[in-house]
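Missing here: one protein chain of the complex. Every other protein chain is in place.
The block that comes next holds subunit A.
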C-alpha cells in the first residue's frame, strides 16, 4: 500500500489493516534504527507533550501550528493509552515518521511500554478494534526503537520525564542500549519516569527528616522508586552540557504548561480535557528561529461527546 494513501487514511481516522500496520512498523523500525538515542533538531520547531490517544486533539495541533512536513515536530511521548484512539494516533505519527523522518522526532514516553499498555487501555483498544493482540505486539515492538531524547539547536534538551542521577552528559545518554522494553530502574527508566521536585507548596513547612529539597538535589520519590530532580541538579546538567533549558512532558497541568525552576524547565501537556473529564487546557511549545519559546494554548474539542 502506498505510504501517502496510508497517511490520507490516517488523517481520516481510518483503521489500517493488520498487515499494513505490520509492514509500516517494520519500515519505521528501519528508519528509527538509524537514529541515535539523542536526536538533533533544528529550530523553528514545535514541541508536543502527552497526547494519549486523543486523536482529534492531535488534528487540532496540526491545525494550530501547521502540518508535517511544513513544521518541524518533536513529540515527547505518551502517544497511547487513556484516550479512545490510541491506534489511530500512533499510526498517523508512525506514517509521518516514515514519510518525513527529518521533520518529526518521536521520543519514547513511559506509556510506550508493553507492561503499561496492558493496564491503561492500548492493549484493550487493539483487541476491540482488531480482535487479536497482533497489532499491539507490532506496535509495542516498535516502541523499543523510539529515541530517548532530543536537543534543539544545541540549547533545549527534550525528554519525556526528566533527569537521572546516572546521567551527567548527553554522551552518557547516547551510549545507552535503548532497544528493549522499558526497565524499572537505571538511566533509561529515569529519563521517561522522573519528575521535577514538587513546587514550593510545601517548602515552608516545619517537618524535616531525610534530604533537603530546598537545595535542589535529586530526591527519592515516596513511592519507593523513582527520582525527583531539583533545581540545582538541573542547572548542573545544563551547564555541563552547554544547554539552556529542559522541555519535558509527563505531568498534567491545568494551564497546559508549567514553567519551573526560574525558567530552567518547562512541562508541556498536549491532551486537553485529559481522560475526557479533567477539564484542563493543553499547549504545544513553539520554538522560534531565535529560540524564543511560545506556549500555544488550546482547549478541548469535546471529542466523543
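One rule holds in what follows: a contact is a pair of C-beta atoms (placed from the backbone, for glycine too) under 8 Å apart; a residue touches a chain by one contact, two chains touch by 3 or more; residues count from 1.
One rule holds in what follows: contacts and distances are computed from a predicted model.
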Checklist entry - The hidden chain: which UniProt name fits, "Mediator complex subunit 27", "CMP/dCMP-type deaminase domain-containing protein", "TIP41-domain-containing protein" or "cyclin-dependent kinase"? => result "TIP41-domain-containing protein"
Item to check | Option from A:55, A:85, A:157 or A:193 whose C-beta touches the chain left out | outcome: A:193
Item to check | Per the touch definition above, residue among A:44, A:101 or A:226 touching the missing chain | outcome: A:226
Checklist outcome for this item: Across A:62, A:79 or A:123, the one contacting the chain not displayed is A:123
Next on the checklist: Touching the hidden chain in the complete assembly: which of A:5, A:42 or A:115 does that?
Outcome noted: A:115
Next on the checklist: What does the interface between subunit A and the hidden chain look like in terms of residue numbers?
Outcome noted: 110-111, 113-121, 123-124, 127, 133, 136-137, 140, 144, 165-166, 180-181, 184-186, 193, 195, 197-199, 201-202, 205, 207-213, 217-228, 251-255, 258, 274-275, 277-280, 302
